[in-house]
Every structure is written in structure tokens, then in C-alpha cells.
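What you see is the complex with one protein chain gone and the rest in place.
Moving on to chain A:
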Amino acid sequence: MPELKFTDYFKSYPDKEGHFGPYGGRFVGETLMGAIYELEEAYEQYRNDPQFIAEMDKDLADFVGRPSPVYFAENWTKKLGGAQIYLKREDLNHTGAHKVNNTIGQALLAKRMGKTRIIAETGAGQHGVATATVAARLGLECIVYMGAEDVQRQAQNVYRMKLLGAEVVPVQSGAKTLKDALNEALRDWVTNVDNTFYIIGTVAGPHPYPAMVRDFQAVIGREAKNQMLNATGKLPDALVACIGGGSNAIGLFYPFIEDESVAMYGVEGAGHGIESGQHSAPLCAGTPGVLHGNRTYLMQNKAGQITATHSISAGLDYPGVGPEHAWLKDIGRANYVCVTDDEALEAFHELTRTEGIIPALETSHALAYVKKLAPTMSSDQTILVNVSGRGDKDMHTVAAMAGLSF
């Protein structure tokens, strides 16, 4: 393999128009162009503002509970017999997943921009809960769009959002999952653009969202880098994270991109298997196209229509992926792989039994890949895996697989 050089990455991507190579950009209707420029301007102003940063850091510490620990999974390491496995514990964050890192940042921005109404899309409901949480705290009106199918399978999170004062709108169009929720949130935004801030939950959407959400999530990788250096005296050899839209993965990967010795693995949902066509793995099995404001890899047919997706985990059930991942794939900086529903479930049970940590089904995809990767590495090497969330929300799904209901 030729020697790869990624040392200019940080200053090169995205470019001024939000492009990562051919990916990203601003593919929205004219009515929203003003709003996304306004957002970009506000973000550029506050991202380096010491007062804004201080307020965010304080919230991340006192409200979210950061830094989240890095934990050496000794039992699981022994069981797999290979590389040492470290877990970045985003599951311990307030609200139970990494999503809140981003909603804290965007909500503070919304407040500074004088927006009084918050909208969000959600799949698993984790981003919806994280948004409803910050909206409750800041006293902002909050509307969450959620595919009708997801409202069913994540009923508990729907109730959490309602308790927090959010209005949850079930979306009946299309496949009734995350992509349709995103369409509906974009339609709301066009209609209420003057007073509304759209908190997108992953590194998708038009520029500046993919870069902004990445920056808010990069706290994961920044912390983890120091924690690994303290724990092991060196950088990890491999990073592993699951990919829905790609926010927990880019949050972990980003601070390591210029450290070329660190391998990166993004794990997509292979559902019932890639060959079945029922999956949610655009990077593994899709082609480039334009959806939801950016150019990226998509699951689509030859005519350019977006195709239905399937994953056991609602948070991975999305036909696109953040544009920066598309670019990291093309330039060979990160590897994108996928695991099936069954493999994810198996890993879910294994971590639960060996380490006493019940992971989210999304996270379980990353864990399933660790099960394949660790035994191929030596015992002096380390893997850092992002435990993006906890499994409380998935009790119904997992119980149903065992033929139980509550």
C-alpha cells in the first residue's frame, strides 16, 4: 500500500462551501438558503467565542456528566483473545447516548440567535430525547418528527419526550422511518423559518450541519485521545464506531484523522444481510447521490429513487450517511464495514454478560465488529470502541426477539 498522507486534512475539509471532495454542499430549496447562511454565520461567530465555549463546557461537565470514562473491558478482552479493548462510555451521558453533546451545542446557538422554537427529527428517539431535554431546560418550544414505525418500536422514548414537554409528530409518509422524519422536519423549517431552529441529530443535512455536528461531537475523540495516552501510554491502534448518520463515529474519529497509525472502522447495519437488500449500509453497498441537503453515498435504485432500509436498530435505519464519511471512504482514511442484525444481537448479549454493560442496539453493531477484529490483532495492540448509548430504550425489541413482551 502506498504511504498515505493526511496531515493537511484539518485545514482542507470542508471547503468554504461545505464540500468534502465531491460530497457535502448545500442542496436545499431557495427558501432555506438564507437560514443556512444565517446559521453558518452564527456558528462561525460563536465557535471561537470564549464565553460560548465556557458555557458549553460547563453544561457538558455539570449537566451531561463529561468527561465520560474510558473503561478497559478486561473480561471481554480475555474472551476474544487478541487486542485489548477499551470502551468510551458515551452511554453514561445524561439521557443515555452521545446525542446530547450535539443538542447542548445547537441549543445554545439557537438561544443566541434568538430562535424560540426548536424542531428535530429522530429515529431511535435518543436525539429526540436529547433535544427535548435541552429545550425543556432553556424554555424553548420543541417539536420532534418521528416516523410512525419508529414511534411504535421506541414507545418508551416517545413518552420521555412527552414528559419533557415536547410535541412528538408521527410521520406517515414514505417508509415512516428516519428519512421521512427528516423530510418532514425540513418542510416544517421552510414553513417556520423565521423563528425556528432545526437541531439536526447527525452529521447530515446541508452545510454547515455536517461540520458543526462533527465539531460538537469531537469532544468524544479529544477526551478519548488523552484518556488512552494516560491509560496505555500510546494512541489506540484501531477505533470502532457504529454508523447511522455517522455522528458518534465522526466524533470519535475526527481528532485522530491526522494520526495515520490509528486505523478507523465505521460499522453499518447489514440488516438481514447485504445480499437480501434489506439493510442500511450505504457506504458498503450504496452509490453517491443527493439527499437531505448534501451529496453522499445513498441507498438508491438505478433511477435515483431512495430505497427502503432495514435495521434492527432504529438509529441506523437511514439510507444516507454524513458526507465526511463518504470522503474518508474514498480517500481510504477510514474503513467501512457492516454487520447483520443477528451479529449485533449476539454482541449485545455478550457485552451485557461479560462486562455488565447493556449497550444500545446501534452500539451493538460496533461491538459485533470488535468481535471480528480483536482476534486478528496482537495482545499488545489496543482497540477503542465508542459505546454510543445504553440499551434501556431497546428492552422491548430485545425481549420481543426472545418472544417476550412487557
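Worth pointing out:
Just so it is clear, a contact is a pair of C-beta atoms (placed from the backbone, for glycine too) under 8 Å apart; a residue touches a chain by one contact, two chains touch by 3 or more; residues count from 1.
Just so it is clear, contacts and distances are computed from a predicted model.
Among the names given as "Bifunctional protein PyrR", "ABC transporter permease", "Formate dehydrogenase subunit gamma" or "Tryptophan synthase alpha chain", UniProt records the absent chain under the name "Tryptophan synthase alpha chain".
Residue-wise, the contact with the chain that is not shown comes from A:His292, picked out of A:His292, A:His365 or A:Lys393. Contact with the undisplayed chain is limited, among A:Arg187, A:Arg222 or A:Lys372, to A:Arg187. Among A:Arg26, A:His98, A:Lys176 or A:Lys225, only A:Arg26 touches the chain left out of the display. In the complete complex, the residue from A:Gln217, A:Gln300 or A:Thr363 that touches the missing chain is A:Gln300. Listed by residue number, the positions of chain A touching the unshown chain are 17, 25-35, 173-174, 179-180, 182-183, 186-187, 190-194, 288-293, 295, 298, 300, 302-307.
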